Every structure is written in C-alpha cells, then in structure tokens.
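In this view, the complex is presented without one of its protein chains, the others remaining in place.
What follows is chain A.
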C-alpha cells in the first residue's frame, strides 16, 4: 500500500511562506508528477514528504498514519536524487545494497535482492564497477536500484532526468514508465519539464508560488486548464493570450469582441461578465491558415521550420508579446510577408479578470475518446 494524504501542509522559511496549505491525495499505485516553474516549492514539498525538510504545519499521512515526525525509513519512502548521490567509493553492488546493509539483512537474502533489482534495471553486468566508470544513464539506474531494493511504499523522484542529455532522457522516461507498471508502486515525481509530466503522469499537480494551481490528468490540464497560469505553463509553445471585451452572454456561450470582430466562445458563463475585459487564450497548434471564426492578419518576424511543424512568431498589438502559430511543416509563408490566420471559436479558452478559466463546453471523456479512436479524428 502507498496512499499519501497531505492536509493543509505549510512550509515557512522564516516568515516567508514557501508552501501555502497544500491539500492533496495520492492513491496507491498512482504516478503523480509535481510540475511548476523553479521556485514554486515543488522540490520542497517532495523533501517534506521524504522527511528531509521539516513540515511547518499540517499533516502528512502515509496509509492513514501521520508521519510528520518519523524519519524517512520509517515512512516507507525511497528517494532518487537529481544528482544521483551515489557513493563513489563503493561498487554498484554495494551502492544498491546500502539500504539493506543498514538494516543488517543476511548476506544471502541481500545478494538475491540486489541481483533482482539489478536485473530489472539491466545493471547485471555492472555490479562490480564503481559509479565513476558508468555513464549518466547507468548512474541514474543505480540510484533507482538503491530505491527499489528496499521495496518502499512510495517512490520519490527529484528531477531525476534533468542531468541527462535529451536522447537518454527520452529512453529513461520510457524505462521509468515501464518500471512503474512493473512495480505497481506509488510514485511521486518532481520535474520542471512538462514533457516528462505529460508523458509519465497519471495525474499532474501544477504548482505555482507555493499553491496548487491545478490537479488533473495530463489531457485534462491541456484541454481544460483551470486558470491562466496552467494554460500558459502546459503546452509548448506557450498559449497565446489576447485581450478581449465581453459583449454578450447567451446559452451558446460568451460573446467577445476582439478589435471589432465578434466571436461566441462556447464556455459556461457566470454572472456580471458583460462589459468586462477578458483574456482569450488559443494554443499555437490550434491556429489555422486562412480565415476562421476569428481572423488575424499578422506579419511573421521569425519562422522556425521543424520539419513536422512550422512555428511562426509575430508581434501583435505592440505589447511586445509574441503571437505564435504552429502550422503544418510545409506551409508556404515567409518572414515579413503578411499572412491571414484564423482561430476556431471551439478551440478558444476564456479567462476572467482574476485569471480563472470559464469552463469550456467540452466533455473530457469526449476528448479522450476522440484521441483514443483514430476513426473519429
């Protein structure tokens, strides 16, 4: 079992509130990813769950038991550090065996366990080498081996892949996903890389300035971000934001005006919107070439051709913010040549003045079904 509950967990450094009352439930066997910009408190939260940092107030429960005052081992967690933290003077075998040596496990049982862990991580041939002789990916696998050998209830990963190069990172991502399926253990993973979050997580927790901005499945965050922060954080390139004015509210949605063009965005309105300035968000990959429900004529300044896609950047409105469009790879556009782009009303996100999203009228099950079933696309 590996059920984790956080009840209004707070962390102060002096008078500075790093974490502002985190409420979270992680179910047994779940792969949860904490993601957020640097300084948002995600690593601190992980270290508090691990027992490396003190919890200022609130309760951390593992399997219903309050563990605030327990040392890491007694909590039943294992942690993998960003820097691997391998013991350089010990062989791979001894590194993996370290937690078992601490608990004075009999030699035979220990050997069997270490070899089992090494097999899972394809380290069988490396057991007698020292960490200095291993590549970055192998070192990280040793660090993971040291975590799994103790069979903890909860695995904690602190940006474990950020020191690897891009190709290796992609490989390790797949290996970690496999490992999770194999071990069926609860895993909590901290990263600032949204690709890691989107690809591995059952559930993503987006943190911003010490608060949970949103919790949800990867596609839920993508299609129904709860606020401007999540909308801008999830998705790459970043979502475009346009300032619009609300002109009318109807059953069909909210009618907004952008520089004389009216468009009805299918979102659930709330009272008192008319006349207010709202923010319309649209993802670069949803911008089409040619006219749409909302049409913008822009002059691209930079065009990046990535093969599969072409990313075009244009300055609009003069506020210095780039308007970014992700177009098909072979699209015929050139820098400094005006081009007409369109946005479908159904693709739009709408945020009120406080930055809170007006809920889009898309059913998540529909999104998932659509994405799972190629025929519907």
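Observations
One rule holds for everything that comes next: a contact is a pair of C-beta atoms (placed from the backbone, for glycine too) under 8 Å apart; a residue touches a chain by one contact, two chains touch by 3 or more; residues count from 1.
Here is the rule we use: contacts and distances are computed from a predicted model.
Matching "Lipocalin-like domain-containing protein", "Succinate dehydrogenase/fumarate reductase iron-sulfur subunit", "Tryptophan 7-halogenase" or "Multiple sugar transport system permease protein" against the UniProt entry of the left-out chain gives the name "Multiple sugar transport system permease protein". In the complete complex, the hidden chain is touched by one of A:150, A:180 or A:203, namely A:150. The missing chain, though absent from the display, is touched by one residue of A:77, A:172, A:185 or A:242; that residue is A:77. Across the entire complex, the residue among A:126, A:139, A:223 or A:286 in touch with the chain not shown is A:139.
Only one of A:27, A:65, A:89 or A:181 touches the chain withheld from this view, namely A:89.
Listed here are the chain A residues that touch the chain not shown: 50-52, 71-73, 77-79, 81-89, 98-99, 101-103, 130-134, 136, 139, 146, 150, 163.
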